[in-house]
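Quick one: the structure is below, and I'll ask about it shortly.
Missing here: one protein chain of the complex. Every other protein chain is in place.
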């Protein structure tokens, strides 16, 4: 059922991305052929890119290519885009995964602490951390921690993705903002849950604070937190472009920036589609988890 | 009969940064074993806060008990630590709330919420607790009790949910049950079923019930004795029958008269003028004086005591003389 | 319940009294007050900043390259010997105007779409929401990068890109409130007395959506400053020679090893600016609507 809902969205998104190459200023065929190519060479490039065919047919060619993993060829290197991306995707996925995991765990912990000690010092400290986390420019954080922990102290490598240590600082810089958002949201959601009538019922049964928070309130609070985490994943993908650049991390983000500098449109196109697909996929998964946590969705 | 609960000079208030708003302004009452005591009043009379004070469940509101005693079987509940108090809640003193739609946790199965309280307060193991939960659900008239253990609250109607809450709260055989407007959110035909259920439970178990409501009709159906509250005070206390046949306090009178009665073909209703006073702006003297039809000069200046004689227990200067006369006759 | 004593009700025009109340609330909480003072300073700096810089923010001084903070240059100088404090001061105007104009465009379009979508429902609603879904499918920065990739780098295009991705958020926010308010009894009672749709939208629904729009607007300025700075940092935003905060970081990152201050101060100012907008937005939320969630 939910998959059915997803299909039109995927089609439109892929069409928008497909159109991307047609909106960019200038002639992509000339771009492929090079600045000083002859007229014939440009025409050849045009037919290689299928740009001489009707728009709809181009789209079908593009889509059928997508299904077999054919994303075209890089203008810059001539290599297959699928190949270029598959070389870079694993470090990127690792980085996003590491970031989202630590951000969720720490964010929820801070949120729970803040909510249970509402308006006392742990809450104030937690929320100060959180609002600072949201306000920090991640590239700046990256630059500063490289300077301190790599250059000055020499604890971590300054960049690359050679070892597990090289993931620590980028995932810290990348996850900080989300951690903060999750902390704030967990707190407000838990505070809201703790005000509900069923909490009073629980207390009237003689339950202690632990059972109230973990047994009764938390599950209810998780429902909105899960949704927010899904939405923030987009923030994470966007941030990864910036953070990867700071740490010269060999992932999809740096690939995107390089490709933009070279106006390597097939690669840009494929990457934007990939980012969108990741985001849609994550929110789709979140939707399913949501259904499991919320009994009302399951039965209604 | 022995006194199950005795409340002495209970004062409860809400503190904000600079001053304290007293919601319950020094009330005294008691409950005998096996008695159903009604507390009736309009919104803002402090009746629900009284209940929460007895249960010591005021934490979530900024409210707190300012002074007074709540003696339950000889123990002053106000003196207990939170940890000690937890042993009383759900086991000795239980409470049913107004909104059946929100009093159960929406994401936990009924069974989990039922068993939780049983496991907490009894020696039963999980399996026995399950069995006991099913039996208790059956005893409050829930069909398919076994299936319902595996269902979520939103799958049940309001009346059924209220039955579940009742089952949950009586599953550890408390001696005192506080019911705070338990039927207000329900339709009349369902209300009737729940009232009957509560009466049956009371008869079967012999527990004492404090029944809080704004509905005099409900009071008349279920209560043995009634306290009428107005602006944080008990203004009159009487056996149910006496209260309706011979109300003493002008507020009680006004309240009874302002209710439309079936089959009486009334042209107009008599009504109490004005509105309930504001917490931060209580009238001087008798709090009811600005709305009272029998008001005297003295009512604006002095606060009336609670006069108690053989057949009068009422906070009103009208009964001052009578009380004194009685006293002199003796 | 509240019996407010009003001696002569006709004295005070109500708008003013409501504003006064908000101002009073703002000054009540310390962090909100501090953040609003900081924002006030930023606004003043944005207006008169370029005229009061102690040094010419664009003039290189090769005798004074990368000098650390001192009395003469409180934030130090950059790789061309330009005074960093002067550049930050001059850059306030750029950073604030970019983000405010981008969010403003996004808010206006988003609010209109949200109101229309929420109020009329049916096909219009479906159409608008599908478009938003598609826009939402692209993560913010990625969308902006894509747009800048199409339109080319430059501040004007950053504004367009950022406005573009803030439209769907505002549209969803306003649609949500509109749907909620539409069901409320006082709107139904306006309908029952025969009020026209225009009257209902503008007199009854729009004022109800305003508080959440204002809060979200404030918070968005913070996020937008970050986004614009990110784009500039990636070389997709402001021209590297302009004193834009993000561009300053981008051009000076290579010198971080030898001169920490060239990176530290521009970043700090971005952080403080975003922080104060977020804190102020938080405070505003508490004042305008305690029930509003993040």
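Read from first to last, the chains carry the letters A, B and C; within each, the first residue is number 1.
In this section, a residue touches a chain if its C-beta (ideal position, glycine included) is under 8 Å from a C-beta of that chain, and two chains touch if they have at least 3 such contacts.
Quick note on the criterion: contacts and distances are computed from a predicted model.
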- Options "Dihydroorotate dehydrogenase B (NAD(+)), electron transfer subunit", "Phosphoribosylformylglycinamidine synthase subunit PurQ", "HypC/HybG/HupF family hydrogenase formation chaperone" or "Dipeptide ABC transporter ATP-binding protein": UniProt name of the undisplayed chain: "Dipeptide ABC transporter ATP-binding protein"
- Item | Contacting the left-out chain in the complete assembly, out of B:67, B:84, B:150 or B:275 | B:275
- Item | Options B:10, B:93, B:176 or B:218, residue touching the unrepresented chain | B:218
- Touching the unshown chain, subunit C contributes residues 1-4, 6, 9-10, 14, 184-186, 188-197, 199, 203-204, 207-208
- Item | Chain not shown, touching residues in subunit B | 42-43, 157, 159-160, 187-193, 195-196, 214-218, 220-223, 240-241, 244-245, 254-256, 258-263, 265-266, 268-273, 275-276
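Just so it is clear, only the chains that are shown with their structure count from here on.
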- Query: If you count the contact pairs for each chain pair, which pair has the most?
  - Reply: A-C
- Message: Centroid from C-alpha atoms only, then distance subunit A to subunit B, rounded to Å. What do you get?
- Response: 54
- Item | Per-residue overlap in subunit A, given as positions that touch at least 2 other chains | none
- Message: Please output the residues of subunit A touching subunit C within their complex, sorted ascending.
- Response: 8-9, 12-13, 16, 20, 23-25, 131-132, 134-140, 143-144, 146-147, 151, 181, 184-185, 188-189, 192, 224, 228, 233-239, 241-242, 245-246, 256-257, 260-261, 268, 272, 275-276, 279-280
- Note on the structure: subunit C residues touching subunit A in their complex are 130, 133-134, 136-142, 144-146, 149-152, 222, 226, 229-230, 233-236, 249, 253, 256-257, 260, 263-264, 267, 270-271, 274-275, 278-279, 282, 293-294
- Given the complex with subunit B, which residues does subunit A contribute to the contact? 194-208, 211, 215-216, 219-220, 223, 293-296, 299
